[in-house]
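Note that this complex is displayed minus one protein chain, with the remaining chains in position.
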């Protein structure tokens, strides 16, 4: 049993700093790097690709809606074909920094509102899938475990990595508990550690309602923009190490 | 003798339309496509790459300063390393649309204020050259004939295409006459036609002061954002055809 | 009987030109001027305020979503309080150009997706109303006739001008027919002219289903970004002139 831990990175912009990329990177295996639409800029992208390379962390594109003001967290209505081109633009831009740093682009993971929309909306999911297929069908698509995006991506023949958020509560039907629900974000490190171990060893999670539910987890997402995120990452890393479960990029374990 | 004719294209943005790309494309051989910084957006980029493909026109990236409000025509101070990353970002973004449309990226030509700055400023020229070398040393760099960028690009081992503007007046020392000088833009079609023929057949131009000067021309640039630009393109195309001079992309004639 | 004719104006941006403001302004009485979020820039705003002043046309702010790429036509999710501040920001920016040109700011009319959302969504309507009330309770709020915004604005004590689009089809329930329906946009000038006259003289409109419906019209909106818009404006102006109905700004007739 091997697991991947991913984290959103490179979300600084100009003089604005967000996230503790340098502190958290030793504990993860895949980095989702912002591409300049919801966050990130060319200098940050280049620096973050280099940081990932130095730590043997695999690189993915993290495209979002063109909404820096809202950090890509707000739903934006789009017309057919726009999302596909937005994803292509951002993947291509990041790929340039991979290329000049001799790093392989491993995966694509949509960000924020685009991620959430693709989890439930078929048209959005299809546009993302079409973009990835057209750009490079060998790229891994990281999608919420149990989502439309994961399902449709798999049907389309893409390599799909099912993502679970160990510090987020889930509903009994396997969907993420909305952030407005009390207890939707789990802040106690020990509890998150337990959830990770249970997910890996038993493939289950205790839902917010208290039921044990099954959830496929190919990769765990850690949030990098909360203070102390690196401590959570460290704790999880140690728990996995104790349990004898190696942390490796998706391209090495899931789709070698 | 073979010549390339290039034109800036894909400079529309959202609902905003600029240039008559569809009308002018039958008469050119290389298209410089805006990459979303000074102009262009993902939909326009995709559509323009397809338009170029349909007409057998070679595609180049046309990176500019991040200044949509100023259309990339205003000098922007940058800190060391910024221009290199700005160029990489934009080239990568356009390359994605080339890739999904199975079109080869032929060249890179900086836009507006970045073009002018690179023509005279060594640091700017070096950053652009480094970006192109690092991304793909087989890409052709289009630079003002006689400029620092052309000179340094050649020394660095890049394929450089020297560009001449047949509808712009030149000073006796080979530099472009500033736009503020009367007569700096030549609007009479017949006069432009004569300049093109003289440049190809004799390798010379009559400067704004009236002297005959030598100027190497591997590619002619036509402006697409002036009304009637396509008529000028048509006239030049016919003149070259009469003179038995084929119009072909740089990748077919200069660097086959 | 007196009527106001309004038109969206000042929607150019940088080198990008849209609309035929100069041609259409002789035929209208109120100008809705974009404020730099969905369109417009400081130079365009200043110039458009001056243009309106020269033609005795009243000036209104036309705030939209911060989405230049989508021209403010795409729904953007916002968090509570955002729309209120977006409106304040834009109204204040335009007010500066009114101030330096000694022009009174007459009205506020939301643009595009914000307009449509405010027509049906109470929270959006309330934020816009709060912004206008707080900034200047004497400002006229231009809202779709029969909309939530018109209703709530009136209840809140604002001066509300009910707007009708004579070149758009309406459903039997008084709502605008969606643009995807065939016949939703009426392009025949003569037909638009008839609708204007019927609205003024009888206060009714023939719905897309063929029924005669009542609709209060304090101001007619003409679209300025369609080619030939000025011709429609001219025709309507002449029809009103023949019918002896003066065209005057809202601040002169409705709320003197």
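Letters A, B and C mark the chains in the order given here, with residues in each chain numbered from 1 onward.
Assume a contact is a pair of C-beta atoms (placed from the backbone, for glycine too) under 8 Å apart; a residue touches a chain by one contact, two chains touch by 3 or more.
The shown structure was predicted, so the numbers you read here are calculated from the model rather than taken from an experiment.
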### Query
Which visible chains touch the chain that is not shown?
A, B, C
### Message
Using the touch definition from the top, which of C:5, C:28 or C:94 touches the missing chain?
### Response
C:94
### Hidden-chain contact residue, picked from the options C:82, C:151 or C:194
C:82
### Task
Spell out, residue by residue, where the missing chain touches chain C.
36, 42-43, 45-46, 81-82, 85-86, 88-97, 99-100, 131, 134-135
### Task
In the full complex, which bits of chain A touch the chain not displayed? Write them out.
13-18, 41, 68-71, 73, 225
### Query
Where does chain B touch the missing chain, residue by residue?
66-67, 69-70, 74-79, 113
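Basically, only the chains that are shown with their structure count from here on.
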### Message
Testing understanding: with touching defined as stated, what is the shape of the graph linking the protein chains, line, ring, star, complete or other?
### Response
complete
### Task
Compare the two sides of the chain B and chain C interface and say whether they are made mostly of the same residue numbers, over half shared, or of different ones.
same
### Task
Find the geometric centre of each of chain B and chain C from their Cα atoms only, then give the gap between the two centres in Å, rounded to an integer.
42
#### Entry: CA centroid of chain A to CA centroid of chain C, Å
43
### Task
Could you tell me which residues belong to chain C and also touch two or more other chains?
69-70
